[in-house]
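A single protein chain has been omitted; all remaining protein chains appear in their positions.
Note that the chains are named A, B and C in the order they appear, and that numbering of residues resets to 1 at the start of each chain.
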């Protein structure tokens, strides 16, 4: 895909949907001896979601897993909503399209693994993180340079805001 | 070992046995001030074990250490069984061979350290992870490109499924 | 900026202010299933802050986030004071300048992200960590080779102490 084609896709984006494990995290799950799990998130990604929100683009989390650890991070990141235990993910996508009155072509989805394929084939801007599996990278319109959980979501947010000419406006709040 | 020889070994595999520390984890153990330990697992590896199961290949965990933290992760990964505190590991291998009615040659074992040597010398497909010690790599039929706890088990699962012609079938569930 | 110019700026430094996430940590936040967060700090950085203190240079932490996890680490590192929930950060800078009777030009600030820009534009020695975003690196007088949470603060401390001719004195305590 050339840059003009990519830029055209990005300009249409009104909503961002993020997979969680491997995208907002680096794919690792910490288990302790009592069976509780913990996950790594990245503070730079959090600012990316915040900047999207400032520019009027909502962020939604979509995962095939549960929302236990996730809901706390989601609250701190001020994401719009979480769709957890979503199997297949396309059912949740149908609900999102209806609820937020957007069409597939206006959605950016960031994914990393096979379970993301069905959604990525439908949305207007499918993005794969650097650590995504080959099948996911192949159908992505853009592959991030940064790893999931290490800035990939921030990179995606900046890509969208810059292509839409909203980056400078978003930055203004930091230059007061 | 050439590719044809390796492919021949893989085609016979009916059961996968995984060491835990250094294979399903990156070898790190987190200790807190109360002595509780935690370990890092990888969500991509989990999907690898799931895909093996879909193709009729069971996965068993075999560790010389205890099963405290492990049993919770094992449940989430839907592995068949855990053999913990297994010293020497070959005794557990004897039990597995009997219980699952498989022969050594039909077993793949993934290991990383000296304690895995005795089992690796017996099974049909001994795999070493990228971070394995030299002695383990030397007797392995295949050394993964990915590190333990960072996709090595997923890589092993894909290797087996692709060589056995089961990869495309496994992928079908993600393309509905 | 050439080395003489940089050296001139460093010689004036009497106080060091550190951002926290991404500077004293690698930017990752661990969430567990109960919503508690943990962060990674680096023992080498701790010794850097200690050496600054031995040379009469106080260290202050300045973050836009809360001080929950931070206050425990700060105590162990013997930093002078924490300014948490500081939005915008320049308001806290005003308080610090007044309380410690220093001028902007006598302050070193180490930052990594957009929220640090306003403070970095004011202080005499703005330092960016290796993992800082581009906008922060561009206005920094010095960019550390080490990553935040992996020695960047230690590197900054050594830079200041060596330029001020205080490094050898600081080392004396380890050669008894």
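We adopt the following convention: a residue touches a chain if its C-beta (ideal position, glycine included) is under 8 Å from a C-beta of that chain, and two chains touch if they have at least 3 such contacts.
Everything numeric in this text was worked out from a predicted model, so none of it was measured.
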(message) Checking the contacts here: which visible chains does the omitted one touch?
(response) B, C
(request) Could you tell which one of C:41, C:83, C:109 or C:142 touches the chain left off the display? (result) C:41
(message) What does the interface between chain C and the hidden chain look like in terms of residue numbers?
(response) 30, 36-44, 47, 68-73, 149, 171, 174-176
(message) In the complete complex, the non-displayed chain touches which residues of chain B?
(response) 21-22, 27-35, 37-38, 88, 113-115, 117-118, 133, 135
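Definition applied: only the chains that are shown with their structure count from here on.
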(message) Based on which chains touch which, is the overall arrangement a line, ring, star, complete graph, or other?
(response) line
(message) Two or more other chains touching the same residue: where does that happen in chain A?
(response) 30, 37-38
